[in-house]
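For this view, one protein chain was removed and the others were kept in their places.
So, subunit A:
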Amino acid sequence: MTTLDVPTRGFTGDIDRPRGGALAALVRHSVALARRSLIKTLRTPEALIDVTVQPVIFLLLFTYLFGGAIGAGDRGAYLQFLLPGLLAQSLALGGIALGQNLNADIEKGVFDRFRSLPVARSAPLVGAVSADIVRYLTVCVFMLGFGTLMGFRVETGFVPTVAAVALSIGFGLCFCWISVWVGMLVRTPGAVQGVMFLLIFPLSFGSNVFVQTSTLPGWLQAFVSVNPITPLVSTIRGLLIGGPVAHNLTVTLAWMAGLLVVFVPLALRAYARRA
């Protein structure tokens, strides 16, 4: 090792006062930590399989294998119906990796360092969640792009499509807090996946993603009608292939707010307790 002099104290101004106040500091630190997550994502493109290849496989599988049977022979019409639903399912599944990554970070001790820095407790989580925007955008691009190749056609216009993508990303950002919370509670990344599958599969299959609700038995219709995935799917369908949107959009936004109100504090508390 060289014997280079290490310069003295680098802080300027009041050491105890974060630059620009607490909120500005939270934003600044979250951006720095989101950047970290993005660098990691770009370094390991295989970690994007769940938001690229996997949704496409579902699309192919349901369109060509089940589509004929479910759609009474009209695969094209079924694809129009299916794609907005599968988009919603992929968003929910896309949040699992976040919980797994955070779980791994904590196990490795990376978060200990962050916690020993003068950074808002929530910044590491907010930063990681923010970086997930890229993953949800990727889901949208892959679903719509590949769907278009398969024959899917947007029947509304540019603005409703952008709105559908924006809503999708927004929902993904709210829903993933469940995964963050689970990631703080369980021991291993594998367990995060197990718990989240257990939650997401009933929500995505017990909804209007794959079939018309009217074909279901009454008790199942009751579940579908209170499932948050249902209004989300209805809204995205309305925005992409036409139909009324206002009511379902309101319900979806209410669900998103509800998810944040419940799971952000739960996740932050579990994070504070962990390690």
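Simple rule for what comes next: a contact is a pair of C-beta atoms (placed from the backbone, for glycine too) under 8 Å apart; a residue touches a chain by one contact, two chains touch by 3 or more; residues count from 1.
Following the convention adopted for this analysis, contacts and distances are computed from a predicted model.
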From "Electron transfer flavoprotein alpha subunit", "DNA 3'-5' helicase", "ATP-binding cassette domain-containing protein" or "Nucleoside ABC transporter membrane protein", the hidden chain's UniProt protein name: "ATP-binding cassette domain-containing protein"
Subunit A, residues in touch with the chain not shown (by the definition above): 1-4, 6-11, 15-16, 18-19, 25, 28-29, 32-33, 35-36, 39-40, 43-44, 108-110, 112-119, 123, 275
